[in-house]
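With one protein chain held back, the other chains of the complex are shown just where they sit.
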Amino acid sequence: MHKKVKVIPCSGIGKVYGLMAREAALKTVHELCPEKSETVCLAYIMTEDEAVRNKIEGFNCITVDGCPKMCASKNVSWIGGRVIDEMKVLDTVKEHKGKKFGSATTLDADGYVVVDEIADKIVKKIKDIIKEKL
Amino acid sequence: MSETTFMGVERDKIDWKPTIDYTKCDYCLECVKFCPHKVFEVRENDEIQLIVKNPNNCVVFCRACSKICGPDALSFPDKSATTQRIKEIRKEENND
Amino acid sequence: MIENYAILPCNGLDKCAGAISRETAIKLCENAKNEIICPVFYRVAEAKYNKIAGEHPLLVIDGCQTRCASKLATEKNLKVSKKITITEEAKIHNIELKSNLRLLKNENALIEIILNGLNSAEEKAASSSDKTNASYNFEYETYQKDKFLFRVPKNPEIYFNENDCWAYVIGNRARIGVTDFVQQNLSDILYFTPPEIGAEIEQFGEVGEIESSKSVIDIISPVSGKVVSINETLIEKPELINENPYELGWIAELELTDFDSDKELLVGFDKYFEIMKKKLEDLNA
Partner (left out) sequence: MDELKVGVISCSGEECLGGTISRLATRKVLEELSFVSTVTLCLPLYLAGGKEERDFAKVFPTIAVDGCDKLCAKRSTEKYSGKINGSVDVSKIIGNENALNTDTVLIKDLTEEHLQMVDKVASEIIKAISAINPDSYSGKTFGGCSCGS
């Protein structure tokens, strides 16, 4: 039995991409891969509380970032999580040129198309990580 | 609202604005949605539903709206002629 | 050729990629004057390596995606000039890495390919960059609106047009780009279409296009001239324009044709800073 992979999105509040990161990560841990993955509050991690340190230090993590500032990845590495993969929402967004995705509050249909694609990519990465460990 | 001079020349003296070719325009209004400077105006009840309402709001040398125009109905003056004209006006004004 | 670099390899011993990273670093030092930073020793001999890293451009060689070497560089606040990841290189060159820690034929072949690639990229960069590529020494004035910061470089060699593009002029060349006003307004830039190398551009002509999900804009050249190089990195990483449109986010370099005449319609820092502030105020109205 191995430990669950942590999937941690930035949830950036200013742009639609932050919401897309959040929905994709949460869809993964709640609907697609609940047995193999879970999330940890990014803001909680950064409090450095003992309880949350134990949840993240040395664990395999996949971060999902909405913008190139890569806050989820930076924060998770800073606290000592092992960032195995850093997903960038914009990489998938770029494949959907000209589409409208919604706002930082709600997503349009095309927003969910991209979220689903990102979630599928995260699932693949989780499976890769778990395979490697076997 | 937008700047009243460009390179020290009164905006009004510079001829830079889109011209709509009504034989091509299909009133998709993408240009209206696109331009943040309110250069265009929609007139729903008129026969000609789209006009260049505020030519002086148009950013000199910007042709971005023409690129998003599907039927290619928007055109702009020649850039180098415009540059030349701005230089001339500046000279004239300096001599005054 | 890679020379005068500080090299920080991952040196990891739990994967083949780590061993390759180590060997690549050693080879780079055998063939030219470069210095290795030992990631293990760095933990105890910080002062020594900080000095080396401070005096030379830094090449980071990561073995795998965990990127321990990069992380070490970030932790120590080092400025990374070049970066490669062995597993990525292996993928690109179709070489499968196994779990062996000794280097065999495949691994040595990969090292050769990587060394050649690094050296030729360096030569290409050296030949395409002229004086304009010298290290930046821009000093910025910043205007804050809400939480957003708008920087404008103050160097006298930098000229602006009222279309929010700049030209850094040295000799008969200019490097051009957009200002913070453009990148902040566009927000995350997703696509960059460069101008063609060799294209003759008139003043206020278009030198490429940048696009975000909000809008698309033409880059309007402050100067006339021939495009001699473009910032190729932007094709893969247009976000560098958001990060700093004056340095890593530059657009293209032009060989000037008539700068004396172009200058008439350009402004320096003082004037542009005022123009930009006014534009930002108008956005409210």
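Order of writing sets the chain letters: A, B and C. Residues in each chain are counted from 1.
The rule is simple: a contact is a pair of C-beta atoms (placed from the backbone, for glycine too) under 8 Å apart; a residue touches a chain by one contact, two chains touch by 3 or more.
All figures in this text were calculated on a predicted structure; none of them were measured in a lab.
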Exercise. Considering the full assembly, with which of the depicted chains is the omitted chain in contact?
Worked result: A, C
Seminar exercise, completed: Out of A:Lys4, A:Arg53, A:Lys74 or A:Lys99, only one touches the absent chain, namely A:Lys74
Problem set entry | subunit A residues that touch the omitted chain in the full complex | 8-15, 18-19, 22-23, 25-27, 30, 39-44, 46-47, 49, 67, 69-72, 74-75, 78, 104-107, 112
Problem set entry | Residues belonging to subunit C that touch the chain removed from view | 144-149, 184-185, 187, 280-281, 283-284
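Definition applied: only the chains that are shown with their structure count from here on.
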Exercise. With chains as vertices joined when they touch, what's the shape: line, ring, star, complete or other?
Worked result: line
For this session: Name the chain pair with more contacting C-beta pairs, choosing from A-C and B-C.
Result: B-C
Problem set entry | Centroid distance [mean C-alpha coordinates] between subunit B and subunit A, Å | 45
Problem set entry | Centre-of-Cα separation between subunit C and subunit A, whole angstrom | 27
Exercise. Using CA atom averages as chain centres, what separation in Å is found between subunit B and subunit C?
Worked result: 36
For this session: Identify all positions of subunit A at which a residue touches two or more other chains, and write them in rising order.
Result: none
Exercise. Of all residues in subunit A, which touch subunit C in the complex?
Worked result: 15-17, 67-68, 77, 82-85, 90, 93-94, 97, 100-101
For this session: Would you pull the subunit C residues touching subunit A in the complex into a rising list?
Result: 65-66, 71, 74, 187-188, 190-191, 213, 239, 242-243
For this session: Over in the complex, which subunit B residues touch subunit C? Could you list them?
Result: 1-3, 6-7, 34, 36, 59-64, 67-68, 79-80, 82-83, 86-87, 90
